[in-house]
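Every protein chain but one is kept in place in this view of the complex.
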Amino acid sequence: SSATPRWSDGGSPKWKSVLKKARAEGKLVLNGPPELPSTSFAKDFQKDTGIKLVLAAGESGVRGAAMRAQAKANKLSYDLAVGGAGELADMLPQGLLRPVAPQLMLADSTNLLKWKNHAIKYVDSQNKYLLQTTNSRWPVVYVNSSKVDPNSIASWKDLLNPKYKGKIAAYDPRAFAQGLLAAIVFNESFGTSYVRTLYGTQNITYSQDRTQLANWVARGTYDIVIAATPGDIAPFVKQGLPVKPVFPKDGPQFLTGSSSALKQPQNANKTPGPHPNAATVFINWYASKNGQISFTKAMHDISRRLDVPVPKDVPSYLVPAKKLTAIDTFSAPIYGTPLSNTRKVIGQVVR
Amino acid sequence: MQQTSSTITIRALTKRFDGPDVTANAVDDISFDIADGTLVTLLGASGCGKTTTMRMIAGLETPTSGEISIDGAFMYADGGRVNVPVSKRPIGIVFQSYAIWPHMSVFENVAYPLRVRRPRMSKAEVRERTEESLEAVGLAKFSKRPGTALSGGQQQRAALARALIKEPKVLLLDEPLSNLDAKLRDRMREWIREVQQRSGITTICVTHDQEEALGISDRVLLMEDGRIVDSGVPEDIYRRPTSKSAAQFIGIANHVSAVVRDVGSVSALVLDTEHGPLSCSAPAGYSTGEALTVYLRPEDLRLGRAVGDDVAWRGVVRSRVFVGPCWEYYVTMGATDLRVRLYGDAETFEVGDAVHVWPDGSKAIVVRDEEGASIETLAPVAALDD
Amino acid sequence: MQQTSSTITIRALTKRFDGPDVTANAVDDISFDIADGTLVTLLGASGCGKTTTMRMIAGLETPTSGEISIDGAFMYADGGRVNVPVSKRPIGIVFQSYAIWPHMSVFENVAYPLRVRRPRMSKAEVRERTEESLEAVGLAKFSKRPGTALSGGQQQRAALARALIKEPKVLLLDEPLSNLDAKLRDRMREWIREVQQRSGITTICVTHDQEEALGISDRVLLMEDGRIVDSGVPEDIYRRPTSKSAAQFIGIANHVSAVVRDVGSVSALVLDTEHGPLSCSAPAGYSTGEALTVYLRPEDLRLGRAVGDDVAWRGVVRSRVFVGPCWEYYVTMGATDLRVRLYGDAETFEVGDAVHVWPDGSKAIVVRDEEGASIETLAPVAALDD
Partner (left out) sequence: MSSAAGRVSSAWHARPGRHTGAGRVVWGIVLCVVVGVFTVLPAAWVIINSFNSAPPGDSFAFSTDGWSDIFSDPTTVKSIGYTFLLSLRIPIAMAIALAMTWAIVRMDLPARKFIERCLWLAFFLPALPVTLGWLLLADPDYGLINKLLHSLPLLGGVTLSITSVAGIMWVYISLTTVPIMVILLSASLRQIDASYEEASEASGASVPKTMRRVTFRLLLPAILTALVAGFITSLEVFEVEQILGTPVGIRVYSTQIFSYVGSVPPLYAQALALGTLFFFVLLVIAVAYQIQVKRAGAHATMTGSGSRVARRPRTRAAYVVSGLMLLYIAIGVALPVIVLILGSFSKLFGFFFIDSPWTTAHWSQVLHSSDFTTAARNSVIVGLGVGIVGTLLYALLAWTMVRTRIWGRSLIGVMVWLPWAIPGVLAGVAWLVIFLRVPGLSSLYGTLTPLVIVLVVKGLPLGTQMLRTSVEQVSEDLEAAARASGAGFARTFRTVTLPLISPMVVSVFMILFMTSMRDVSSVVLLAPPETRTLSLLMFSYATSGQLESSAVIGVMLAVLAMFVAGFASRIGLRMNMGQEA
């Protein structure tokens, strides 16, 4: 409530009035990934805006279900959500999201030059609902290097080698999460027969527990894991355990927005959550340099903003290589036919 | 209610339990009144329905039918449409199973009725009265023990103290002294009497101890198989039971079949009994040749050395038992035994001695042989109030 | 073991409970022997340690110290190093709280000891013997009822049947007849006696009923405050108690202070009592001027109309109670009351009558005033076997 903080220098009068109203609202409820509460993310936001950020962390699936049900009953208690792009498949078509893009109003946030490829990226095809602020190369496959030489997997086809039968674990592709994304990518890039062979004949063990997957590969319970989360692998690598990503040369690289997609739910009657002005402020802060520094630090991710440095502990292999063909898993088309095709195959082979 | 002076009025009270092997009503259509401030004893064989009657009066058992009123107000009537809850009935009760609370100390057990009383009683007064009570039952030195870390008799006394402490309008005592020794029993009996008379409590007491029943009560109700078969002041019941079972229950161990030989004047009878002749007094109305039974108390027979005498009955001492104030002899008289008690300085006999038995005709109780008649003639409502 | 003929040998048995307000040992260093096949009664005031003693013999309570052996084999000794489990002790027990199992029928309750017996008993035999037992205690018609759907006295009889059915070597009866009426009590007593003698069972019985204690037992042990203060055959105990408390407990309600006026021949004393003169017999060794207490039973006093007579004591009838075979009078003699029982045809008196009291000097019990001495002289081991 003192002087206007530096990050929002040069805000319009409209911004100022929004900020004022937002401060009157006092707080903001964000449905975010479970990592955030134990970081300084909320504190950073409050320092910059004077608004309290309530992080409603917990089982993200359950939170999501709660958020959807509340919205349908016009009893939304969340203002914003940050995470994956699953809403593309349900809340967006159901009209339960409100556009984020029009609410970006600070010069700094909207300055396209500050963003990678000189574009602010939205996941949805209308370019306004799901704001994606980070981008990284996704190592779909990690191996335990004391069991498997990372270099021995030069081709994606190597995963089909019968010697890995029973030695692969994967994030459950039946759940709507990174496991399914990986399957979609496989299906799109290498065709249905690849997916059928990999998931149908390699005796893969599935889990929906991220920690468990990381643990498995670190211990060598399984030699190979598919669709683990880099953030979960990092601590093991840091302690010197032999976990290595593999990037076979014969396919595209996979890009991901991790958990950076920001979206604003709204009630079925089109009213927003309880703190709409604070939400606007957060959207702008999130897209600002300060916001991105804070977020990428908290999530060990790589921002799409060019003026935000890559956090020190982020492994270099996550930085997308410049000139490789890539499939962006954070794009609307993926959630259309590719999704339903893959599900069908997965539904047939994974039991 | 016909009698407003009576505290407890029972009408046609019946209780039937459900369950296997239940063939009769536990309490069967009983009616009686108890006058204000009196102590009435329920006497009767084990399982005759005493406890059930008391529990119905207390409201702990729901009657199958009948009416109960206390002090002119219905407690139970109309098949349950009137049914005053236990806590609202003006009663105190000692359970046959003492129902001492194991989670409270002896003191707390006894103080409880005072503590729940409305209007509140001051702490100091509760303490004082409880201590007084504990003193009276001889438990003062155990007051801090858990209620169940007491001997049987001590628990019974605690239960008694608890029932008496609030000086209720009606006191129900179910064998309150059964586990106490003679000395304590005397003391407790006196205490009950004292509290009862001081506060004019109407009391119903169940006991198996005849001496107690006779010594303590204003009236005695004799029950049998769920019914009331006799009632009266103690001495009457003892001296003039009106039925065979009453006679037997009241401790008259000897019965002798007889035929009237001669009807004398002033209702004196001369009988031929199975053991020998007997002259006795009896109500008028007997005629020569009639068959009857003579009841004789053990203490109304005397023994003598068998020497020729045609009036005395002859027998042989089969066994004898020392029971304190007297010796009890079992004298074999042909097929049956007679039981004889000799008090005081009477000569003693040895097993095997041939003896004469001298019945005291004036104390003999004569009952006609169509047994049960005397029960029938009992009025359905036995008004007991003075 | 010194005496091999005795079934039960108790040595220096002591039990102390823990807990608040415990100031003394519940059982305090008692020792006794009980001969094979005899029935011994434990008599004593409420809370004196009878139940505790029985429970220790049964193995249900662990002694604080002491030894117990049955039939020459240690049941408990060496501070617990020898401690035969309850189920291995050859006992049957009736609990003061009957402990009838609520989940079994009356039949199952009684049949239980036979059913758990090894070697197995045939079903038919179990049935037959159980039915016999139920018949004996008068519960045959309730055999299918749940064990607790019985009246108090019926439960007590079931407990008795259960304890007796396996005809154990040692039978422990804790007030087995307290809730039964006189008639049933007689019948049960006879039955116990019969089974006991038929199978030579050694029995310890606790009772508060003096008449029962005297009538049924071969020996009586008198307990007080956890100790055994007297023992002997019933008549001895009754007629010649050896201590003040024994005298009081045995129902001798009257005690009179006196001074020896004259020592006659053949241990006859002439006393000056607080109420008047008294001649009585007493053990030798008293000297003139000695202070002592005279105990007099109510039935050893007689009453007469007060007419000038210097030997008789004078008093006034304060109250009287009818107790069946006799009237009990409370006669005020200055500061204290005397209790007098008049049996038989004695003249009756009314409250307020001035009376003479005639003590029967030959029955008076004389105890020296340094009280407790007589307890000290009791041998620590009171050998009771015949």
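For clarity, chains are labelled A, B and C in written order, and residue numbers in each chain start from 1.
Criterion: a contact is a pair of C-beta atoms (placed from the backbone, for glycine too) under 8 Å apart; a residue touches a chain by one contact, two chains touch by 3 or more.
The shown structure was predicted, so the numbers you read here are calculated from the model rather than taken from an experiment.
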Shown chains touched by the chain that is not drawn here: A, B, C
Residue of C:74, C:112 or C:358 touching the missing chain in the full complex: C:112
Selected residue (touches chain absent from view) among C:26, C:45, C:75 or C:91: C:91
Of B:82, B:195 or B:316, the one touching the omitted chain in the full complex: B:82
For chain A, the residues touching the chain missing from this view: 29, 31, 33-35, 37-38, 54, 56-66, 68-70, 72-73, 75, 77-78, 86, 89-90, 169, 172, 174-176, 205-212, 214-216, 218-222, 229, 231-232, 235-236, 239-241, 351
Residues in chain B touching the chain absent from view: 17, 19, 51, 55, 58-62, 79-87, 89, 91-93, 95-105, 112-113, 116-117, 146-148, 150, 152, 155-156, 162-163, 166, 178-179
Touching residues (missing chain, whole complex) on chain C: 58-62, 80, 83, 85-87, 89, 91-93, 95-103, 112-113, 116-117, 146, 148-149, 151-153, 155-156, 162-163, 166, 175, 178-179
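The working rule: only the chains that are shown with their structure count from here on.
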Distance from the mean Cα position of chain C to that of chain A, given in whole angstrom: 90
Cα-centroid distance, chain B relative to chain C, in whole angstrom: 23
Residue numbers of chain B (touch at least two other chains): none
In chain A, residues with contacts to at least two other chains: none
Sites on chain C touched by chain B in the complex: 17, 19-23, 43-47, 50-52, 96-97, 105, 141-146, 149-154, 156-157, 174-175, 178-186, 208, 210-211, 214-216, 234-235, 238, 248-251, 253, 297, 299, 321-325, 328, 341, 343-344
